[in-house]
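The other protein chains are all here in position, but one chain of the complex has been omitted.
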Amino acid sequence: MDINLIKSQFPIFSKKVNGKFLTYLDSSNSSQKPLSVLKALDYFYKNEFSNIGRSIHSLAVNATNKFEETRMSVKKFINANSKDEIIFTKNATEAINLVASSFGQKYIKEGDEILVTDLEHHSNYVPWHYLREAKGAIIKFAPINDDGDIIIEKFKELISPRTKIIAITHLSNVTGTIVPIKEIVEIARKKNVPVLVDGCQSAPHIKIDVKDLDCDFYAISCHKVYGPTGVGILYAKKKWLEELPPYIGGGGMISEVKKNKVSYAPLPGKFEAGTMPTAEVVAFNESIKFMNSIGINNIVKHEAELTGYALEKLKKINSVNIVGNPKNKAGVISFTIKGIHPHDISTIVDEDGVAIRAGHHCCQVLHERLNLTATARASIGVYNTKEDIDVLCKAIENCRKVFGSK
Amino acid sequence: MDINLIKSQFPIFSKKVNGKFLTYLDSSNSSQKPLSVLKALDYFYKNEFSNIGRSIHSLAVNATNKFEETRMSVKKFINANSKDEIIFTKNATEAINLVASSFGQKYIKEGDEILVTDLEHHSNYVPWHYLREAKGAIIKFAPINDDGDIIIEKFKELISPRTKIIAITHLSNVTGTIVPIKEIVEIARKKNVPVLVDGCQSAPHIKIDVKDLDCDFYAISCHKVYGPTGVGILYAKKKWLEELPPYIGGGGMISEVKKNKVSYAPLPGKFEAGTMPTAEVVAFNESIKFMNSIGINNIVKHEAELTGYALEKLKKINSVNIVGNPKNKAGVISFTIKGIHPHDISTIVDEDGVAIRAGHHCCQVLHERLNLTATARASIGVYNTKEDIDVLCKAIENCRKVFGSK
Amino acid sequence: MDLKELYQDIILEHGKSPRNYGKCEKYTHQAKGHNPLCGDQVQVYLKLNKENKVEDLTFEGSGCAISIASTSIMTELVKGKSVKIAKQIIVDFLDMIRNTADIKSKDLDDDQKTKIMSLSGVKQYPMRVKCATLAWHTLTSAIDKKKEDVNTESID
Partner (left out) sequence: MDLKELYQDIILEHGKSPRNYGKCEKYTHQAKGHNPLCGDQVQVYLKLNKENKVEDLTFEGSGCAISIASTSIMTELVKGKSVKIAKQIIVDFLDMIRNTADIKSKDLDDDQKTKIMSLSGVKQYPMRVKCATLAWHTLTSAIDKKKEDVNTESID
């Protein structure tokens, strides 16, 4: 795998920000986009643009075919059983809301329990909180240990006969914890509880095989997978999509509409109301091709190496503290520096062209658990290099200089 | 106004489809995009891409500023009071669902009435149908006359003390009827009923002034306003946005998140959960600039001329029947040809490079009212010319030839 | 692509004057098909006799020339056949529209083959394939006494 070749596919890295080349370590927030994706987007708009599914002129036929090609690619990418199991949403947040709303409407009653974990992103908590408010459901939080790993025994104990659904992240966007989803699903299966996996951070960085994981729902954000903004994906087992009521209602998701009744389209249309992010979905096919062209195993290997390198170098810097030490850790490295607030760190390293994130990363519950209000986070994408880590470490030294730390 | 100059700004019109230049008459479905919009989209992705609102590095600051600039432009474009009244959604359908869900949750009880019209798109009916199913609300349909105009007297009579909201289109996507929203809102005000306006078809074609209209909610789809796919807009009066519960829940729309409670962000964040269609919103600013550069009065004038020309020419063709004859008609021309099904019309004119739509255009209730299962529809955008109409009419003659009509 | 391939005289003629239109008497099976894209609908009425032979087959509905002609031709070809052969003809037709160049059935005479092949032009028009196949899927549904209506969005 030639990292320079990969990096050169991303136009943004040939530009200067503040007179410096960009050291982008904020991929957990959103990834940069390779040229092939941007070209496909631009080409589609300039040469082939049309709405899909509705009109039957040539442009519409072509656009519909391309749109459905992406659906097929996604199906293969995550190894779903059928393209009908792939629903396009606006982001992963909508995907999770869809499940919470439709599943909750049908299956959740007062006193029923929803099991989440201390690791969850607000997007995998607030939608369930709505059911607490609307239905009187109970949310339980599966605890983590100080390393940032789910405590499996405690997790098991928290599944009760009233547990109706488990919602859990595949990869923490703060500690980088890779959660053993297969094991979790096996536990849940025994108790007959469906599992929704928040795959936002995992999809770009580890192999996803929904058949192997055997989860019921899987949510992905395309903009984190080297794709355009405005697109997310919900994978769900077909039986769920058939059983659940539709979410957003409108054009394209209906079968027959009369003044006194409405019937809904077959899958996947039933869950895709209104005009889709057509061009963005079409272009996302190139993101998958980009991932496949490198190969997920190579991606994992490269990012693991880089993560190891970064952890080693960061740990050597006085007063830097790495948040969490999970058994399996991906390239998400949150840290604090004694005496320097994460906001100040971010501002200071930004001066050297280093983009990291500071704050609670939409995980306030986790930060409370860790007794922190905010952390700084460097997160790795496939385009990052050891030099990027070196630049980060230098910039951190500069923070300490500005703040006069020893 | 130099129409050739305008047309030349749209890259797609310099390309050939089936060996013919494109005669695009499907703008009510989705509009084509000018180069400036595509350039802004491409530039942002290649040079400045970052997620907004969350990180505080330079890229994120710049992206956030640009995103908010579009919000300001939209505010001005529709003459809202405050930028906090502009919520970005994924499409107009989501905007309407947001209101139906949040408003319905808080204010609609069993037996309450929702007043829509016979003209509504499925996207302005199915979301209300959900409330019928979930809450036992009643949907009333304000009738139209044979011309396709709302019968104002009947409309008035249908407002009862139980009417909780009125949802009505500004411009029919089938008959081209321009609905007198100001008059409608005045009637509603007297009875203290809020009004949601489906502005999907109006936003690109007539002047929108929400202060003057005094409506409570206004929904727009950016992809119909010469913008990218994946973005819609909900305008709502501030007091509503403050009163209504949030819709989609997740990152970005919260204030404080604890294990036992969640509080929500101030406007507009409260209604914008998860990663937004960042790049698409940024690029949409150029769509507004494009509209402004021509001037809405010039657009209206050009499209009215073209509509008049088209109606005149079409009426001259034997066996063509124009659907509806409203008092105020925009450039949406649905028609039937005796003995030739709309699907066949669309396929045959497509051979001449003419893109029109055939079907029920997501308005089954209206088609039932008109005693039609399907119609053919030619819809006009600012880039269309008299030549486009001539090509359409020739292509229609060809339909009649293929079908051996006299 | 060639419009003349799609709109052959035989299709236009059947489209204009469909055979076996209406509700036949004493039908034993029926089914409904629906194309949500355009609102088109078809109902087929099937009368099987004791030997499981198609004694009568008629239809009602609205649709484009392709869909009406396809339905009309289908009723002509299937009438008088055993259910087994009828099913084979359906499979052959769907196969021809999707993949192969020819119609394999040995149970159709040359004239019937010409009729069915007149629909082969549809292949070039992917959005119209559903117009041509709707009635055939609906017939299958009638034979199998399926409960749900046929919906073009859930067939290939």
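Quick notes on this one:
Just so it is clear, A, B and C label the chains in written order, and each chain counts residues from 1 on its own.
Throughout what follows, a contact is a pair of C-beta atoms (placed from the backbone, for glycine too) under 8 Å apart; a residue touches a chain by one contact, two chains touch by 3 or more.
If you're wondering where the values come from, they're calculated on a predicted model, not measured in any experiment.
For the chain that is not shown, the touched chains among those present are A, B, taking the whole complex.
Within the complete assembly, B:Ala265 is the residue of B:Leu35, B:Ala134, B:Ile187 or B:Ala265 that touches the hidden chain.
Of the listed residues B:Val61, B:Ile139, B:Ile187 or B:Ile296, the one in contact with the hidden chain in the full complex is B:Val61.
Of the listed positions A:Val116, A:Ala355, A:Ala374 or A:Ile396, the one in contact with the omitted chain in the full complex is A:Ala374. Of the candidate positions A:Ile12, A:Val126 or A:Ile348, contact with the hidden chain is made by A:Ile348.
With the whole complex as reference, residues 53-54, 56, 60-61, 64-65, 254-256, 265-267, 269 of subunit B touch the missing chain. Counting over the whole complex, subunit A has residues 18, 339-344, 347-348, 351, 358-360, 364, 367, 373-374, 402-404 touching the chain that is not drawn.
Please note the rule applied: only the chains that are shown with their structure count from here on.
Taken chain by chain, the contacts link every pair, so each chain touches all the others. Contact count check for A-C and B-C (C-beta pairs in contact): higher for B-C. Innermost chain of the displayed assembly, by C-alpha centre distance to the whole-protein C-alpha centre, is B. Look at the CA centroids: the one farthest from the centroid of subunit C belongs to A.
Centre-to-centre, using mean CA coordinates, subunit A is 31 Å away from subunit B.
For the pair subunit A and subunit C, the distance between C-alpha centroids works out to 46 Å. Here the spacing of subunit B and subunit C, counted between their Cα centres, is 38 Å. Residues of subunit A in contact with at least two other chains: 54, 56, 60, 254, 256.
Taken residue by residue, subunit C touches two or more other chains at 37, 127-128, whereas all remaining positions touch fewer.
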